[in-house]
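Please see the structure below; I have some questions.
Shown here: the complex without one of its protein chains, the others still in place.
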């Protein structure tokens, strides 16, 4: 802890035994919660407020003074005030000169103001060292002590020493500071708590679009077609049968889309003969959301498993089996076991089970606490080798499910292929290209390129 | 690292290159394990012991001296001795003056002594700076290096600098220090390793009570009633049928109890017109164990899913279906498909699947490593929006399952409602009240109150 930066501590009788006083401007919810937590961690706290009358909500051990008096008592001043009221700090500029001002504010909308609140504060009080911190922590989490939501505190600022002082406080409160660099990062830090799963946007929109398309496709083939041609009302298929067609299709397509960008990147690198040229932007973005794509695919696969396992409980299925058995009995004949069909049925189920099992394994290793405990080689082994094995198994599951229906003209209602055939296009492309890339004549140059070799070094300059 | 606090290091030729010597009183399991680990991390270790004869179990690099000699060699002394023997430290008071004494002891029972061991130590050696630490770490975990159990070390003490020195050692051993404040926290820290899931006590007791009640309720209606009136022995229902009635009932009730306190809190805040008044104690406690309630509910829901999925494998169910099919065949009639019943059966299954799927998602986001990686808005979105959606789906699942049985008098054996009807009471109340609270005439003042507005500011003083 730096002693020079404190101009008050010299007055304290037992310097080495105390943490430095911290001043908090504003006695709102967050200011009080932070003050309370800091007192618990051994920091003397002084509040700066318009009214120095002490409310019952303010921690007993804290002093409440005017802004100017409070600021003089500490080297670090936490500004727990909304941005609209920052201009009251201008008259205090002289007192605040050289102090560390901690901006903890949040906005209501992403990019609400042209500059971040912390940069605005730095403009208002040019002599102070502004550090952005604590905006991702909620007052409730600070008070209740159950910091489940997040222990990470993003910190940024132009002054290294000031930033270090704030990070020491963050650590003392049992939180984890993450240095985000200079004050330019404040905009991003202020936007962070307003974001709602930004990495998930593309995978979820994509799967919604595909879901809608396949829903109407299956609706046409499975409900409208039999209604028109056979006058049968299968509208209840909307509840389980059609979701159970859509889910595996989406799971397979999305899983293939996880591995497609890697294959595309290999082709681009082979074509260019170097890895030192940036990929197109869309490919970069695609590669960054592969984990999310894979997890959405896993969600669809899990739904598919649940929908499939309840099949024998469905009243429609029980009726169908029972009426076929009754009609066999009435016709006085017993069907022999069709061995081919038993093989097909058992092997597509077995392939599906193994594929789903590996898929769940992939999902578990993508949990942050698990992936933090494996090394790079292990992570790549799981995500690449096991991932491709999953894709192979799931594609085989779909192919065997199709069985000899591919050649059966009755599968092509209104000359349209069955929906599951459409789902095979992307995974088959990925697997074929990957298979081609494994051949030594392509694998060897690719490995060299990835180790830094360049066929044509003009790109690197 | 603080150089003044060491009175021995000046003798070392190459000060900057060495960590400071640490003394350990006691050569028991934990003392040796800690010494071993600290030597690995570069700390010179000296043991203080009654017999200075060196046992083969003590690390080779460590010296063993008498207590007095050992204490003089180090600024930090770790007391690896049981509380009963602390009084041998009284004669050493002079040597221990100004030293940092680290109390690592644990008790056998919660609140075994009136004051914590660390406070007792501070009374015995008033001149020393006592710090409580390391009591949550086991000797086995230190030695084997696989610190799976817990990396967190709670630290407390009245002297900031002494605490900081101990926390530096904790960090150097690869553990995570958590500052718990002054020595008053020692009692709580000493109780911590003796606790057995304190937050889970209420949810588990509650679910045991409800389980017992619903078990006897279902036993009466499903086994005793048919035995008395129809002389049928359905005692084997105890194995699967009755658990599969109890589990969904408990899952639904407990899930509703997760959201009930939030609804109650909103009503209280609206009535009081302020948020600055503490909730009653029971409500506070209830709110703090919502996560545990939800996870117990998820456990029951998972069991319900497993119990339901094995239904078609049960020998009783196979017999029932087979005999109904045989009787249809013998009566020479085939039942037509009941379209309404197919709709009801499929939609209650679909609602259950979707509800369970979202429930599992909620469970996954409550894993510490996942919830640490989402921001506050995302966490609230998942736990509140998705949570209510789960509750709506699960309630709808139960309602559709009931179908037209609600009005069927044969469902009311002995004039008692079916058990699942009882389970609908709490969730329906929660959903209705929540629905009312969403109306603007209530939602707007509630939002204002939660932003700090007060209808009647008398409470805040």
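Each chain gets a letter, A and B, in the order it is written, and its residues are counted from 1.
We adopt the following convention: a contact is a pair of C-beta atoms (placed from the backbone, for glycine too) under 8 Å apart; a residue touches a chain by one contact, two chains touch by 3 or more.
What you see is a predicted model, and the numbers here were worked out from it, not measured in a lab.
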Specify the residue from the set B:90, B:123, B:322 or B:384 that touches the hidden chain.
-> B:322
Just one of A:160, A:205, A:228 or A:432 touches the chain that is missing; which is it?
-> A:160
Which one, A:194, A:309, A:392 or A:446, makes contact with the chain that was left out?
-> A:309
Interface with the undisplayed chain - residues on subunit A = 2, 4, 159-161, 163, 178-179, 181-182, 276, 288, 291, 305, 308-309, 311-312, 321, 324-326, 328-329, 332, 334-335, 337-339, 341-347, 349-350, 353-354, 356-357, 360-361, 366-379, 381, 452, 460-461
Subunit B, residues in touch with the chain not shown (by the definition above) = 16-19, 28-29, 40-42, 55-57, 136-138, 141, 144, 146, 148-152, 172-174, 192-197, 233, 235-237, 239-241, 243, 299, 302-303, 306-307, 309-310, 312-316, 318-319, 322-323, 325-327, 329-330, 367-370, 372
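One rule holds in what follows: only the chains that are shown with their structure count from here on.
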Express in whole angstrom the distance between the two chain centres, defined as the mean CA positions of subunit A and subunit B.
-> 25
